[in-house]
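Heads up, one of the protein chains got dropped from this complex, but the rest are sitting where they should.
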Amino acid sequence: MHSKPKVFWIDAVGCNGCSHSFFNYGEIKELLDKIELLYHPLLPSKEFKVQRSDILIIEGALKTTYFPRLDFNLVDLIFELIKLSKKVIVVGTCSVYGGIFGEGVLFNKKKEGKFFEFKEKMIALPGCPPHPEWIAYVIEMLIENKNILMDKENRPKEIYSYTSHMGCIRNEYFEWKIDVLEFGTKEGCLFYDQGCQGPFTHSSCNRILWNEINSKPRAGTPCFGCTEKEFPKKNLFKTETFMGIPANIPLGVGKRAYLTIAGIAKSLKNERLSKRLINEDN
Amino acid sequence: MKITKKIVTKIEGEATLKLYKKDFLIEFAEIEFWQYRGMEEYLKNRAYMDACVINPRICGICGHSHLIATSKAIENALDIKIGNKAKILREITLGLEIIQNHIKWFYLTLYPSVKEINYFKALEFSKEISKIIALIAGQFPHNSYAIPGGVTCDLTNLEIIKVKNSLSKMFDRYQEIMSVDGKSLDLEELFSDIPKSIGKSLNRFLILGNNLYFKSNGNAEFVKEEDSISLNKNVLYKDKFYEVGPLARNLENDLIKKVYEKYQDSIYTRIFARLYEVNLIFEYLLKIVDEMDINEKNYIKPIKKNGKGIGVIEAPRGSLIHKIEIEDEKIKSYNIIVPTQFNLSNGTKDKLSPAQASLIGEYEQQSDLIFKCFDICAVCVSH
Partner (left out) sequence: MSKEEKKLEIMKTALNLFAKNGFYTTTIADIAKEMGMSVGNMYNYFHSKESLAKELLIYTSKIFGDEIRKINDMNISSKEKIKKIVELYFNMAKEEPELVDYFMRVYLSNKEIFSNGCEGMLCVSAFVTEIMIFFEEGVRKKELKNQDFFAAFGLFMGYIGGLAFLFREGILGKDLDEYIKPVSENIYNALKA
C-alpha cells in the first residue's frame, strides 16, 4: 500500500475563513484519514517547519506587513514551501488573486502573481471563502491521481464552469426581468438594482449550496462575485449601470442579444410574478 | 532574569509570547502579534454598504459579529430603527456564531494543547450550528444578510420551524459536552492533572454590549486606544485594563457564580463560563424564536446620508466596538476595537492587562494553556 500523501496547509495573510469553511465539510474525518497532515494553522498537527510535501495548500494573500516566521519573511517562506511541494492548491480569493488583503500567490488581480512561474503544479480555488466541497474535491482528486480538467486560470472546470446564477431560486424573476424593489423580499431578482453578480460569476455555490442548505441570493443578498479577480469591487449592493443598462451582462451573450431579449421579456409582463408570491387573496 | 520567546500557534492566527522569568516562575510577559492588515484604511471612501461585505472578512470565525456591529454602527449613524423580526433573527445568527466559536475553541485550540481529543465531534457540532445560521443568512462563514435597516432574507414558516427544531436538537446534543446543571466530562478530564486555580487575573470585568441576554455595565464612550510595543493597539476603559468575554458577562448566573466564588477568575472559571454560556444562549434563543411575527417587514430603507455612529455588541470573545463616520453615503472614517485587544493589551509591570496578569507567578509550562483561555483572536487583532 502507498503511504498517505503529505499535506501542508500554510496560512498567509487572511482571515482563516477558508479553514473555517473547510471545517464544514461533512466527511472531513474520512478525508483527513486519507492524508498525513504535516501542518495546519488550527487542526492538531506537527510542529511548523519548512519541509517537503505532496500537496501544499496556501490560504491567504501576500503582504509585507507581516513578521518573519522561522526567520523567513512571508514571501520567502511561501517560495520555499512551493519549491518543496509536488502540487499546490491555491485556496481562496486572497491566495489566487489577492482579494482584500494583498497580492495573490498565482495572480495579482488581473496580472501574473509572484509565483506564476509555478502555475504548472497549481490548482486555483478562488472563493471568499471557497466552498468546502471544492477543497475536498481537489484533495480527493489528487489523492486518487485523477486528472482535474482545468480552465486557462487553472480553475477546475467541474466547479467554475457554472455561474452562481445557476440554481438560484430567483431565476424565474430574472427571466421576466422583475427586479427586487427593496431588500428583504422573497420576490424579484437582484440583478437589476441590488448588484447581484451571479450571471457573470464563476462558481457552483448556488448549485451545491452553502452549508448544504442555502446561498446568498436565495437569502436575498446579492452575489458579490467572491470568486472573481476583482473581488471586492466597489458599491457591492448596487448594480453598475451605464445609462440605466447593466454594465455587466450574463456570460456568453452579446449585448445586443441580451438587450433584445430583456426588452421583450420586460414588455411581456408575467402576471403571476408581478404580485407578491404569497398573499391572502390569491 | 531569563527571557524566552514562545510562538503560540493553533489560535486564530499566531502570536509571540515573550516571557520574563525568575526562579522558573513568570515575572512579566509581553505579547506580540505578527501582522497588520489595514482594514480601517481599506474601508475609507467606499460606499458604507460595502462595509457589510468587507468587515465579515476581518475574521473567519467571528465575522458575523463584525457584520452585526457594522450594521449597528451604520444604523446608529443614520438614525435607523430596525423591526423586531430582524432584531430577533440577528440575535439568533449571532448567538449561533458564539456557540460554534466556543465549541471549536474548546476542542481545537484549548484541549489539544494539554492532551489528545477526538475533535471531530466538535467539527460535526459546529457544522450543524453553521447550517442553522446559513438557513437564515445564506451561508456561513461570510454572509452579509444583516444590512443597515434590517435583514435581506424573507423567511417562511417552513424555515422558522426548522430553525426551532434544530435549536432544540443541538441544545439537547450539547448536554453531553456541558449539561445545564454544569456537568462536563471532557472539562473534568482536561483538568485531571492541572490545578484549577491557576491563571488568576485582574478580577475586573467589563460588558459593553446589550445583545442576547447580556446587560452592559459600562459605556463604550470611555474606551480609549493607545499605541503599544506590538502592531496592535492597547485598549483601556477609564484608563484601566479590564477583562471582557464569557466570564465577565455571565457572573450573574448562579452556577457560574458558584464556580467563580470557589476558584475566582482562574482558568477553570474562565473555561467553565465559556462552555456554560452555550447553554444560556440556547435557552435564550429558544425563547425569542417564538416572539417573531413573520408578517413584519424585514427591511426599512435608510434615508439619511450623513452621520457618525457606534455599534457595540458582545461577540464570542467579549465586547466588540465599531465606529463609523459617513459623509454623503461614503465612509469617511472607520474604527474597530476587538475583544482580544482588551484582554491582551501590553501593559507595564505596574499596570498589567488581563492576559499579562494571569501569567504572572505561574510556570512557563502552563503559559500556553493560561494564555489560550482568553480565546485569543490574533486575526481580529490584526484588522
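We call the chains A and B, going by the order they appear; numbering starts again at 1 in every chain.
One rule holds for everything that comes next: contacts are C-beta pairs under 8 Å (C-beta built on N, C-alpha and C of every residue); 3 or more make two chains touch, one makes a residue touch a chain.
None of these values were measured; they are calculated from a predicted model.
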Left-out chain, listing which of the shown chains it touches: A
Touching the absent chain when the full complex is considered, from A:S161, A:T260 or A:S274: A:T260
Contact set of subunit A toward the excluded chain (per top definition): 241-245, 247, 255-256, 259-260, 263-264, 266-269
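The rule we apply is simple: only the chains that are shown with their structure count from here on.
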Inter-chain centre distance, subunit A versus subunit B - centres from mean C-alpha coordinates, in Å: 26
Complex interface listing, subunit B residues touching subunit A: 7, 9-10, 12-14, 16, 32, 34-39, 42, 46-47, 49-50, 52-54, 57-61, 63, 86, 104, 108-109, 112, 116, 119-120, 123, 126-127, 130-131, 133-145, 147, 149-154, 156, 231, 297-299, 301, 379
In the complex, subunit A residues that touch subunit B: 11, 13-21, 23-26, 28-29, 41-44, 48, 63, 65-67, 69, 99-101, 128-129, 182-186, 205, 210-221, 224, 226, 232, 234-238, 278
